[in-house]
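Read the structure below first, then the notes.
For this depiction, one protein chain was excluded, whereas all remaining protein chains were kept in their positions.
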Amino acid sequence: MRSDRISRKGMILAGAVAIGLWMGLAVPVQAAFPEKPVKVIVPVKPGGTIDTVARIFQKTIDENKLLPVPMAVVNKPGAAGAVGTRTVKDSEPDGHTIVIFHSGVVTAAASGVTDFDHNHFEIIAKTGEMPMGLGTAKDSSLNTVADLISGAKETPGGAFKYATNIGLPVHFLPLMVADQAGIKFGPVQAGGGVNRLNSVVGGHTKFGVFSVLDFLKYDAAGLQPVVLFAPERHAKLPNVPTAKESGYDVSWVEMRMWLAPKGTPKDRVDILAKALGDAMKAPELLKTFGELGMDATFGDGDSVKADLDDRLKRVKHIVDTVDVQFKK
Amino acid sequence: MEQRKNAFEISVGIGLIVLCAAVLFESTNIGPPLYDPLGSAALPQMASVIIIAFSATMVFRALRRGRTLDGMVEPGSSVPSKPWIGLGFVALCISYLGLMATEITGFRTATILFVATSGILLAGFRPKAIAIVTLLALILGIGGRYLFTQVFYLDLP
Partner (left out) sequence: MEHFLAAFANLLTPVPFLHVLMGTAAGVFVGAVPGLTGGMLIALTLPLTFYMDSTLAMIMLVGMYVGSVAGGLISATLLRMPGTPSSIMTTFDGYPMARDGRPERALGIGIGASFVGGITAGVILALLSPPLSRWATTFGPWEYFTMTLMAVVLIASLSQGSMMKGLLSGVLGMLVAMPGLNPADGQLRLTFGFHTLDAGFKLLPVLLGVFVMSQVIKEAVNILNRPERVTMGQASVFLRLSEWRRHWVNLLRSSVIGTFIGILPGVGSSISSMVCYATAKGTSKNPEVFGTGSEEGIVASEAGNNANVGGALVPLVTMGIPGSPIDAILLGALILHNLQPGPLLFINNPDIVWAMIDSYLLANVLMLIIMLFAVRIIAKVMYIDRVFLLPTIFVFCMVGSYSLGSSFFDAAAVIGFGILGYCLERAKIPLGPFVIGFVLAPILERELRSGLMLSDGSYLPIVTRPLALIFVSVSVALLLYPVITEKWRKRRNAAKQA
């Protein structure tokens, strides 16, 4: 912390001196943005989906010269993304430091894991979506949402367990279903995708939330999709019903979105959004998206903000009304 | 020799006790259990208590043993050790990091300075070693920067 603070001070000082010198020497003109490499913070470890997405954007934007400066991808992993997102939240709002993440920003805030949400950022855009859904073990007798509901009715009081990663969307989606069905599911902490897979396939919990990519990847491991929280069926999983078809109004399509610190000038956010939007037209980027099982949907800051506001409200409703916490 | 070894047991033990006391104090800020019956404070507190108990036993034993030990010498310590060189080396390590963290110098300059000074300290001012150390400093500083950023794509200060 201390070193960070000193370095930032040093940077500001150096910057001030540089600007002073420059002002003295040159005729002041409007500084063009961006004037130095744009640092993209990836709040997860190298190699994950978010990291891959960030790097394909970096490559595409560099190669097609969509920004006059290169992008620099920096991993700041830790604490389910909270470390990296917090770094960017506290950065200089000049558009040169941005972060890529998913809707965990709002669920972490709603569940009290972090003390900031998307309103503490300027939203640049969303690039790419991936529906989430419930999955069970193939060798279990649970094949539909109705099976899960009746299972929870047979073992009441939250004894019907699901694998979760506390504070992230995968924690709240089953609770939304349970809320509408008037039953209780009991969360059991498992962690990331493979840990949840292990818990479900190993028979320790009954079900869990997974992404479409997970369903495709872990088919051999014995995972079967039961329902997708998407507006319509997915092209790669045509036999899996949507939540609406199963009678529950729960929708949660996971997205990859880009955030800048609060107070970043609107014109700079727009320049970045345009570069991202243009990059999404590049064929090599679309190819990577296909491999990742992601839909190449682009959304501007305002639409993403409205979406996130809505999600925050829905999660807050669950946190406030449903008994999410452990009671003896 | 023996006395100094005991001194390490005693000071490490006391240090650990102080550290765990601080942890115990800080753990009172941890919220109550949210999603499971145990909560986040239980295990750190348990660990701290165990460490305090073991450290106290270690300190107590070291104090009691203090004078009664025979002069057993560790194997391979026939040559006197040089705690001052070690201390100086650690101090140089910290200054090296400090130079980069405060952005007084970048990786290249700091590395050249560090390798040269620490090498001279360790070599005990042997002229031939100093010459090699200076060369090494230049190679590591300039070559290292190239190697790490261009070949391994690492981020350097």
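Letters A and B mark the chains in the order given here, with residues in each chain numbered from 1 onward.
Assume a contact is a pair of C-beta atoms (placed from the backbone, for glycine too) under 8 Å apart; a residue touches a chain by one contact, two chains touch by 3 or more.
Quantities reported herein were computed from a predicted structural model and do not represent experimental measurements.
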Touching partners, among the displayed chains, of the absent chain: A, B
Footprint left on chain B by the chain that the document does not show: 5, 8-9, 11-13, 15-16, 20, 22-23, 26-27, 29-31, 34-38, 40-41, 43-44, 47-48, 50-51, 54-55, 57-58, 76-83, 85-86, 89-90, 93-94, 96-97, 100-101, 107, 111, 114-115, 118-119, 122-124, 129, 132-133, 136-137, 140, 144, 148, 152-157
Absent-chain interface as seen on chain A, which is shown: 1, 3-4, 7, 45-48, 51, 74-80, 82-83, 86, 108, 111, 113, 158-159, 161, 166-167, 186-195, 197-199, 201-205, 217-218, 220-221, 326, 328
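Just so it is clear, only the chains that are shown with their structure count from here on.
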Complex interface listing, chain B residues touching chain A: 33-37, 101-103, 155
List of chain A residues in touch with chain B within their complex: 3, 6-7, 10-11, 14, 74, 112, 166, 187, 189, 324-326, 328
